[in-house]
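Dumping the structure here so I can ask a few things about it.
For this view, one protein chain was removed and the others were kept in their places.
== chain A ==
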Amino acid sequence: MRPHGAQRVRSKTTIGGVLSELSIESTQSSKRIPVYRILVQWAFCIIAVVFGLRVAQEANLVRVNFSRVDEASELFRPSSNRTVHHYEYWIDPKNESTPGLLGAKKSPRVYVGRHPILVRPWPHPDPVEMVHAYKMIARVQLEQQRLYGIQSWKPIIAITPMYVRTFQSVHLTGLLHTLSLVRGPVTWIVIEAGGASAETAALLSQARVDKLVHLGASEQLPQSFKGRRILESHLRIEGLRYVREHNLEGAVVFADDSNVYSMQFFDAAQKVRWVGTFPVGILGHAGFEEPDLSSTLDFHKPFDLPVQAPTCDTSGNIKGWHAFGSRSLDGEFVKGDREEETKLEWAGFVLNARAVWTTEPDRPKWIKEWIEWAHPEDGQYIDLRSIVSDETKVEALGRCGSDEAVLVWWARMEARSDSKFPSRWALDSPLEIIVPAKRTPWPDRIFPLSSPPPPAPQTTKHRGGNRSGGRDGKSRRGKRRPDVVKSRPLDNQRESSIVSKGMRT
């Protein structure tokens, strides 16, 4: 504070403030402010600013570089409890590098020669990173759906005939989760033979669908496979009757509980206008092959896989069907029941729900009235094709052609009815006694044990082909291990029929 009567500038302890005081003093005392002094002061000011900023930026750079370049040390240090982290080097006994070969260029960071193969100390997946990766995948797929997916989503109505049996929970869990994953609203209509039962209701309660309808039909399921097929078609008619009475809206999918669906099936089902059809893979065999069957398999050319599909002419209209007769564990069909084989499975069809409404003015003429085609009282198998009077009007939803992707697989694999299916994944006590069951819904087939074991079919995985060839990364050929089919019917049935003692349910 200056006692002078001079102007008091606010004297903060800033450079400017101090210098202003100095200059004020100088203007007080002398008439001239020396230019050089001002310049020197400015120069110092600027240098200090610049220098301080560069130092700060250097610190910035160091911090940022550290997180990118020295990623290993920074990444491992805070997050996990692993302490020592350095890469394990595989040191090669030969001369490691010959950096002198790069000639007269600037200092090379990359050299020609033998390099160590860097392996981290624990070269296995890390669960935290997997979670990040899956979140990223989910986000990418959401974006794909938003950009390219179907914008207006019709509700899906799934009709499932069902009955209580050993493998019900196996099949139903799969279907349940499939339907829970479908985008958009799903109405699930379950028609149960033998009346709505508590077991089924308990299983169905886990479904995350918008509407669940559990109907019961009074007939029990017959023993023969043929009879079962007929009853199931009638049960589906009951489901359609429910749709008709309640005027439900959407695309009707006939989801048997043992079907396996690809989620693209539901995308493709959206395209239905009135009646659509898909290729369905038919896997009736439960994994075994029998010599008798091979002789009747001739007419399955041109398909290599058992697929029920439409065949089209060049413009995409349907001109016929490729039917695959349902093969079953019992011998009835196998003996060349051609008539049965021309009845198509319902799983390959998708209906517009309005096709079965009571009054629907837009319905085209080639869709028959309900009473004309839906008469289960006949006791005959009802093929869904009977809903149309002109089969060429049926739309081929999966692109028709024998080599297109099959989006749904129909399989019938059942266990004997009095066998118990474990309620949990693990059995605490081993199976002590194995006894063949006495009552079965399916006739016993005893395969003579002296016959050679069935040839193991090569199972192909979906992604990436066969990895056993490249197991150790080396390009060796011809070392593939064929995958042996683990289940043969007799063993399967034996293992599934266990005495209730010794096993916790």
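In the analysis below, contacts are C-beta pairs under 8 Å (C-beta built on N, C-alpha and C of every residue); 3 or more make two chains touch, one makes a residue touch a chain; residues count from 1.
Note that in this section contacts and distances are computed from a predicted model.
Taking the options "Transcription initiation factor TFIID, subunit TAF5", "Large ribosomal subunit protein mL49", "Exostosin GT47 domain-containing protein" or "Glucosamine-6-phosphate isomerase" in turn, only "Exostosin GT47 domain-containing protein" matches the UniProt protein name of the chain that is not displayed. Among A:46, A:201 or A:431, only A:46 touches the chain that is left out of the view. Across the interface with the omitted chain, chain A contributes residues 5-7, 9, 16, 19-20, 23-24, 27-28, 31-33, 38, 41-42, 45-46, 49-50, 53-54, 57, 60-61, 64-65, 68, 71-72, 75, 87, 90, 92, 94, 98, 101-103, 105-110, 112-120, 123-126, 129-130, 132-133, 135-137, 139-141, 143-145, 147-150, 263-264, 267, 463-467, 469-470, 472-475.
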